[in-house]
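Here it is: the structure, laid out below.
For this depiction, one protein chain was excluded, whereas all remaining protein chains were kept in their positions.
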Amino acid sequence: MDQFFFYMFSAVILVMALLCVTAKNAVHSAIFLIGTLLGVAGLYLHLGAEFLAGVQVILYVGGIMVLFLFVIMLVNIDQTLKEAIFSGQWKLGLIGVALLGVELVWFVAKGTGLPEKPETHAAAPAAAQLGNVQQVGDVLFQSYLLPFEIASILLLVAMVGAVVMAKKRI
Amino acid sequence: MTEAETVYRPHPEDHTFLDSNEIVINMGPQHPSTHGVLRVVLRLDGEKIIGSECVIGYLHRGVEKIAENRTYVQFNPYVDRMDYAAAVSNSLGYCEAIEKIMSVVAPPRAQYVRVILTELNRIASHLLWLGTHALDIGALTPLFYCFREREEILKIFENYCGARLTTHSFRIGGLQYETYDGFEKQVNVFCDDFLHKVDEYETLLTGNRIWLQRTKGIGVISAEDCIQYGVTGPVLRGSGVKWDIRKAMPYCCYPDFEFDIPTGQNGDTFDRYIVRMEEMRQAVRIIKQAVAKIPDGPIMAKIPKVIKPPVGEIYHSIEAPKGELGYLVVSDNSTQPYRVRVRPPSFVNLSALDIMIRGHLVADVVAVIGTIDIVLGEVDR
Amino acid sequence: MPSTAQILDWLTIAKPYIIMGLVVAVWPLVSGYIVLMERKVMADMQVRLGPMRVGPHGLLQPIADALKLLIKEDIIPARVDKWVFWFAPVIPVLTALTAFAVLPFSQRYFVAELNVGVIFILAMTSIGVLGIMLGGWASNSSYPLLGALRSTAQLVSYEVAMGFAVVAAVMVAGSLDMVNIVKHQQASGVWFIFYQPIGFFIYLVAAMAETNRAPFDMPEAESELVAGFMTEYSGFRWALYFLAEYSNIFVVCSIATTLFFGGWLRPFPNVAWLNFLDWAPAVMLVGVGAGCLYLAGKQLSAANKIGMGVLGAAIIAVGLAFGVPMVIDYVSGPFWFLFKVAVMIYMFMWARFTFPRYRYDQLMQLGWKWMIPLGMANLLVTGVLILVKMQYWSAK
Partner (left out) sequence: MSLFRKLFLVDLIEGMKVTFGYQNPKYIYTEQYPKERPPVSERYRGAPRLNINPENGETLCIACDLCALACPENLIVVGWQRGGPDGKTGKKTLTNFTYDISRCMFCGLCEDACPTDALELTQDFEMANYSREGAIWDRQALEEGPRPTQYKE
């Protein structure tokens, strides 16, 4: 059952991602990107990280993608449909991807097998009792407090910058 | 393709990849809040209005041309159908214009009944305006309260002359119908009830913060602009000009009554709203005085069976609920007018729409259209 | 032959699925009746009668409406984006129904007890807006596009305020689990609205905005944008949007009930001398049934008289059944939950029929300049108070 869900979500993510880059219509691209993000959220759920899954959906799908669509919807679609979506080097890119794929397959086939499951699972029952949210909170506000604050300042700077760039007169 | 479309269609070369600046939308002729078949071509930046143009004529019936092919008496029912929300006022203006050209004066009793009905009609017209205006701004309920009161007025009309909307209540030279039994009582009962109802509307709207936000500072037009555009009626008074034809150029028996002319200061939607609300109260005041003083006597002046006014032309205007309603009648001493030209208040007021909505949002367009109080039957004629 | 224990075992496993199936099967009908309720409330406030023709007192109107919408011609306008146009209405219905999974109708009846239930619901409602946006965009028409743009901006700004309000309540409870939140209220003996009046106010406003209800119904403001994002939709797809809207209303009202009004608990659950309130469901239902019988006498036709009479009798019978002490325990939870939700929905309608509509930019201002700062302040004060309380208790 676990395996089934894992492969299902993976397939969804891969197919959606592929469609996202190949779709000509920008809005369709965005829809497929949403599909990808939902697939990732599904994977989180499958891993037992409900909180992360919920936040993933709220932030990425409900927030960021909605804003994406907000902008894209105003774009003149007729024009974009006429333009080529891939630049001239797409053949080169394809060759690169093919090489990478061969390499991966080779490593999987010839390698010494997948890494052992990490031993952190021993701590899992205790964590489960605490609940996901507490875990995330503990990690975020104790172990990684400084990076967290730095990240938030970074976001603030980015936001101020965007406002300054967009507004002629504040 | 009409002119408006050619004017506001963006140039094809302006269509760049990320052209998200301008949208042209057609508001109307089938838009729910253009009060009929008005079409406004709006040029939008996001939701902000950069320009607008009214396209009218969807309800054109050639009323003025019809007048040239009807006798004076026969044309009377047609004027009801211009501003169908205020048919009685239209009829009053037309009848008085013809009486003026014939040098006939309606008897006093007829004049008093005319004033009562016209002021009732003013209330009915303002109620229709209030209901739809509130509906445009999103208040669903006042419409039904307004229509309930309007219904009472229409019942009075129905009792008096047998029709509710396009009443054909007055005739050249006076009245066709004598008042019915209990006319005064019914009018008085309505007036007493109605003042409480106006307070109720004000509770629902005037104090409401959303209403204030939606109307204050919206669709501002200065007194100078009003005069430049020829705007009349509550829109003009909302901008602070104390101009009311009932006082400025009295007609009928209006000099007999005491009433105030409410005015606003800022010329925004809220002021026009307040002016109309106060006008309803003043109308009640006039009606009460008229009912108290109504004289006995004949209701029809002595006029010939076949009306053939002497050669000449006359302009007579009255204060209709929406503004100055004028009739220019040219007579060539035949049974049919040579030319009738109507100055409809809605049409003239509508011309100021563009300067009132520029820079506002789409939501304000409906508020402003509502506050001008147009009736498309009158705009297009 | 399986033993009784086995059957019970199966039932426990099957219970969530049964509830889920029930919700999905019955919900469209229930939302139809919410529409009828809205129309009747609207009519009452507007001195009208409302639907009266189909069935006794217009009670079969939702069914007639649903049938009409189902058999209507399916119009897909030319030059729309067919696929997006086709599936856009499905998204909000899907998400709204998914959100039902974590609603605790009582301590017994819920589909899933998720430890991040609140987050889950917020996530689902935030996906729902995509349906509105995509539907508006796919219509390839100006008014729907404007409606879609408005709804996006509206959602993004009110989601934040709503989040703050919800988080404040969650902080008091110390759990994101819907069931636990109610249990916590039971333990403390007070509904959270008394702890969080400002939080509730913010939540109420944000919820109205989030579900596109007047005075915040920008995306479909019929006097401005014709029908907003739904302008080009008709028939069954249009019905789906409506289903989604009313489902969303139910969901947000359920959250409010759970977070602020003690979910399935009766008023003052811990006050013993108010135990007679346990009989309230029975009394209320009998009252409603009596009302139906009274109305039956006023119906104009015989068929309607009989129909109304039967309905009244049935409601009275159910009410009497609710009075049996053994049954009370099972039904009082769902009854109080649904009752509170109904009162909340009534509040929504009441506001809709009283207030004018905000303008789009004023809505944004209200959201960003008032609701969000207020929510943050509320959160701060709540946090400080909780800290103080924890210090006080630990010192003791």
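Letters A, B and C mark the chains in the order given here, with residues in each chain numbered from 1 onward.
The criterion applied here is as follows: a residue touches a chain if its C-beta (ideal position, glycine included) is under 8 Å from a C-beta of that chain, and two chains touch if they have at least 3 such contacts.
Everything quoted here is computed from the prediction, not taken from an experiment.
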> Looking at the whole complex, which visible chains does the left-out chain touch?
Replying inline: B, C
> So which of B:34, B:52, B:166 or B:331 would be touching the chain we can't see?
Replying inline: B:166
>> Out of C:15, C:48 or C:183, which residue would touch the omitted chain in the full complex?
In response: C:48
> From the list B:176, B:266 or B:351, which touches the chain that is not on show?
Replying inline: B:176
> Thinking of the whole complex, not just what is shown, which of B:141, B:331 or B:371 touches the missing chain?
Replying inline: B:141
>> I need the residue numbers on chain B that touch the omitted chain, in ascending order.
In response: 70, 73-78, 81, 141, 144-145, 148, 151, 155, 158-163, 166, 168, 176-177, 180, 200, 203-205, 207-210
> In the whole complex, what residues of chain C lie against the chain that is missing from view?
Replying inline: 41, 44-49, 52, 300-301, 303, 350-351, 353-355
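Keep in mind that, in the parts below, only the chains that are shown with their structure count from here on.
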> Roughly how many whole angstrom separate the Cα centroids of chain B and chain C?
Replying inline: 44
> How many angstrom lie between the CA centroids of chain A and chain C, rounded to a whole number?
Replying inline: 32
> Quick one: chain A and chain B, Cα centre-to-centre, how many Å?
Replying inline: 61
> Residue numbers in chain C touching 2 or more other chains?
Replying inline: 145, 149
>> If we count contacts the way the header does, which residues on chain C are in touch with chain B in the complex?
In response: 42, 45-48, 142-143, 145-146, 149-150, 214-215, 217, 221-226, 352-362
> Within the complex, which stretch of chain B touches chain C?
Replying inline: 23-26, 31-33, 46-47, 134-141, 143-145, 148, 204-205, 208, 210-211, 213-214, 361-366
> Within the complex, which stretch of chain C touches chain A?
Replying inline: 81, 84, 114-116, 119-120, 122-127, 129-130, 133-134, 136-137, 145, 148-149, 152-153, 155-156, 159, 176
